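Yeah, one chain of the complex is gone here, protein chain that is, but the others are all in their spots.
Chain lettering (A, B and C) follows the sequence in which the chains are written, and residue indices restart at 1 in each chain.
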Amino acid sequence: MIEAPSDKPTAQNETARVEAFSDGVFAIAITLLILEIRVPPTAQHDGLRTALLHLWPSFLAFVASFLTIGVMWLNHHRLFTLINRSDDGLIAFNLLLLMGITWIPFPTALLAEHLRGPDQRTAGLVYAGSFFLLAIVFNVMWRYAVHAKTVVDHINVTGITRQYALGPLMYAVLVVIATFSGVWCLVVSVLYAVYFALPPSLWRKGRRAPGHRAGAT
Amino acid sequence: MIEAPSDKPTAQNETARVEAFSDGVFAIAITLLILEIRVPPTAQHDGLRTALLHLWPSFLAFVASFLTIGVMWLNHHRLFTLINRSDDGLIAFNLLLLMGITWIPFPTALLAEHLRGPDQRTAGLVYAGSFFLLAIVFNVMWRYAVHAKTVVDHINVTGITRQYALGPLMYAVLVVIATFSGVWCLVVSVLYAVYFALPPSLWRKGRRAPGHRAGAT
Amino acid sequence: MIEAPSDKPTAQNETARVEAFSDGVFAIAITLLILEIRVPPTAQHDGLRTALLHLWPSFLAFVASFLTIGVMWLNHHRLFTLINRSDDGLIAFNLLLLMGITWIPFPTALLAEHLRGPDQRTAGLVYAGSFFLLAIVFNVMWRYAVHAKTVVDHINVTGITRQYALGPLMYAVLVVIATFSGVWCLVVSVLYAVYFALPPSLWRKGRRAPGHRAGAT
Partner (left out) sequence: MIEAPSDKPTAQNETARVEAFSDGVFAIAITLLILEIRVPPTAQHDGLRTALLHLWPSFLAFVASFLTIGVMWLNHHRLFTLINRSDDGLIAFNLLLLMGITWIPFPTALLAEHLRGPDQRTAGLVYAGSFFLLAIVFNVMWRYAVHAKTVVDHINVTGITRQYALGPLMYAVLVVIATFSGVWCLVVSVLYAVYFALPPSLWRKGRRAPGHRAGAT
């Protein structure tokens, strides 16, 4: 009917639907984590308190994976505020990224189950390795977006690229930690997520990024 | 391309995506509750009717948690109508809040499983304590938003702060109730949610809040 | 910052978020249905074909509940196109409706499990009764919206009220059918949903409704 306006909203909707679909996958993956924690049955010798205390690996793994997926959602969300149109390559990389996010409940349950057993290092390697690969996909996707010129103008591309490059490095360290101890692998995951989500260093970064945009505008 | 307009929608989209992601997590957590209710198997002595009647703790816990999460979604939704931009601190608090919401299916199944056993008070404490902590996070998040000046103008901040402060108080009472009886803990949870969602007192509050905005505008 | 415009989008966003949250709950409840169908294990005497054929109650229950929830989503969606602002009462009724939708996977699994056993009528009554209550909540919600004057102007309120009233009547018949046979209860549920979703009678209705609006405008 109305050609020109119909074309513009279509382009905007395309990015919007990729984000909406991604938000859905992130939200579901992060919420499914709780399903992996089994409720202790009634007939227990030592009482429920002891049974709940014995579930600490599940609770720790839940918190570590929730926060890590949460921070990855945050990064995804920020990445897409910098992207103003989607193309097929970006959608393909995004699908790969979402497959990684969807996968996380499995290594989470695996590490929780084996955290006190002889296989904690194997489980920890699967866990840390999954996040390491996700961090790689994130970086490749960002570089693709920059290369395909789908990013908005007036942003500090080099600065953001350097920030994203920190992820694979940190999760490579996590893989090394996992070869020693599954418990430390989870503890460091929590610390990483808290570092990314909470401290002023991040807030400064966060403020600097829009500041650059505002300044450029 | 177009600097000024591209900046404004970006800011709006950021809040919109935080809300969309939160809506997703709330919607999934509230719907997963039903998965915790196991269907009675076919080979039963007393017939299905008796088996279903014996499931009343699961049904009661489902209703109590559904309504409580529902009312918390409502509060979250109202909170974000008062917030006109998101910052990193708000997103971090929101993530913490969502972790609490995601967590609820576990204490719900725990209390349903142990409601008639000797451990009902332990389970009730975990249940009531979870909602108490959620109410605290809600309040801290609201105060942070007021402090960080991300709230809209012309609203009765002091009045809303007083309303939110009611939550931790009521759920502290629920913790005390849980030390006596798991069943009463669930019954009072239902009453709380109905009180928050249904009676004219809430509707009056609801009307007053936009009234203030309208009046100020 | 900008008072007047900020007030208008807020009101629109409120309805939008209620719809988004509802869409999420509908989408999750409708998708969780498949989790209730257990995959036949490998060590089977008669082979997988026979095992799959024996799962027909689960498949039938899946189709019946999927289509019924789908049609209810459609009605919910149409209802909200007729509502131009949300208030607390509407949100409370909507929460009650969503609790009913979230509940559906349980009676679905219950009826599938007991469809060939002596308890099929008990299970059928729970199943049909759930849809009957949902249809009642739908009607009460619509009448509330009309009464609270949150509906758009220029619509044939009486006509729509009459259409909605058909629901409780049809599902009351389903309750009667369930007292005879669980299988027929499912078959009739499928027929109801197909009747509501497919035949020209509905399409005519659907066209008439926007036609009224267009004509009035």
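One rule holds in what follows: contacts are C-beta pairs under 8 Å (C-beta built on N, C-alpha and C of every residue); 3 or more make two chains touch, one makes a residue touch a chain.
Because the structure is a prediction, the values reported are computed rather than measured.
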Contact partner of the left-out chain, one of A:79, A:123 or A:141: A:123
List the residues of chain A that touch the chain left out of this view. 1, 3-4, 6-7, 10, 13-14, 17-18, 20-21, 24-25, 27-29, 32, 35-36, 87-89, 91-92, 95, 98-99, 102-103, 105-106, 109-110, 113-114, 117-119, 122-123, 126
Which residues does chain C use to touch the chain missing from this display? 19-20, 23-24, 26-28, 30-35, 37, 39-42, 44, 47-49, 52, 62-63, 66-67, 70-71, 73-74, 77, 80-81, 84, 152-154, 197-198, 202-203, 206-207, 213-214, 216-217
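Quick note on the criterion: only the chains that are shown with their structure count from here on.
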Ranking chains by how close their C-alpha centroid sits to the total C-alpha centroid puts first chain B
Once chain B is fitted to chain C on CA atoms, what angle does the rotation have, in steps of 5 degrees? 90
Any idea how many Å lie between the Cα centroids of chain B and chain C? 24
Check: chain C positions touching at least 2 other chains come out as 24, 28
